[in-house]
Every structure is written in C-alpha cells, then in structure tokens.
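Every protein chain except one is present and positioned as in the full complex.
The block that comes next holds subunit A.
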Amino acid sequence: MERVPVLKIGDILLVSIQIDMEDQTALQLQEDLADRIVETGCHGVIIDISALDIVDSFVGRTLATIASISRVLDAETVVVGMRPAVAITLVELGLSLPGIRTALNVELGMALLARERDFEFKDIDDDEDDADEAVVAAS
C-alpha cells in the first residue's frame, strides 16, 4: 500500500498528496499525521491536494477528522490547492467540509498559519495584560 509522505518544515508539517486517495491510504495518513504531530510538536499542518482530481465523501470526512485530531493536539490544519472542479463537485454533493480551513496554495496556507499563530499569542498577551490591570486595580 502506498503511503503519503509527511515533511517537516520549521513549525509546520507539509503533506502533499500525489496519489489517488483510497480509503486505506486516507486512514493511514490520519494515523501517521497524529503520530508525527506528537513526535515533532509542530503547530501547523498543511495538506496539499492540488494533484487530486477526485475528493469523495470519505476522503472529505477523513480530512475533517484529521483537522479535528490536529486541533486536539494543538495544531491548526489548512487544506490547500483544491481544484475548481473538485470544489464544484463537493458543493454539488452538499459537502462543505465544515471545520476545515482552506487556502489557495501552499504559500497562502503558510501565511494563514503564521497569522493564526500570531493572533493566538496576541490574545494570550492581551489576557495577561488584562490580568495585570486587574491586579493593579485590586491593589
């Protein structure tokens, strides 16, 4: 059975799917990714599906599952490079892949992850500031 390689680039895991996704391949990818996220401590996952002609409902659901698993492991998932024909088919099928973040290409996907990360930290900073102020106010 073919396996999809998972590459680590900085703080991001890059998965480029270049083969036809069969159900077994998708499940294997789901397992591999979960292992790798824990192993590397990465905070972002980019799945490139620009080579995929067909995304069926099972692959769509697996992508959603992968996104949920990553979120539990504190990693944001972005699916990038979906072809127009695939998007149209998914919409016609009524599958809008809720819970999956998307970007047009890998570059924009990385930018999106970087933005999300910054935003998150900014929130934490803000919260700490608020806490400080609260302390000041109390004293």
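In this section, a contact is a pair of C-beta atoms (placed from the backbone, for glycine too) under 8 Å apart; a residue touches a chain by one contact, two chains touch by 3 or more; residues count from 1.
One rule holds for everything that comes next: contacts and distances are computed from a predicted model.
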Match the chain absent from this complex view to the correct UniProt protein name in "Polyvinylalcohol dehydrogenase", "4Fe-4S dicluster domain-containing protein", "Sugar ABC transporter permease" or "Heterodisulfide reductase subunit A". "Polyvinylalcohol dehydrogenase"
Touch assignment to the omitted chain, from A:V4, A:A34, A:L52 or A:A114, lands on A:A114
Using the touch rule from the top, list residues of subunit A that touch the missing partner. 78-80, 82-84, 87-88, 90-92, 96-97, 101-105, 107-109, 111-112, 114-115, 117-119, 121-122
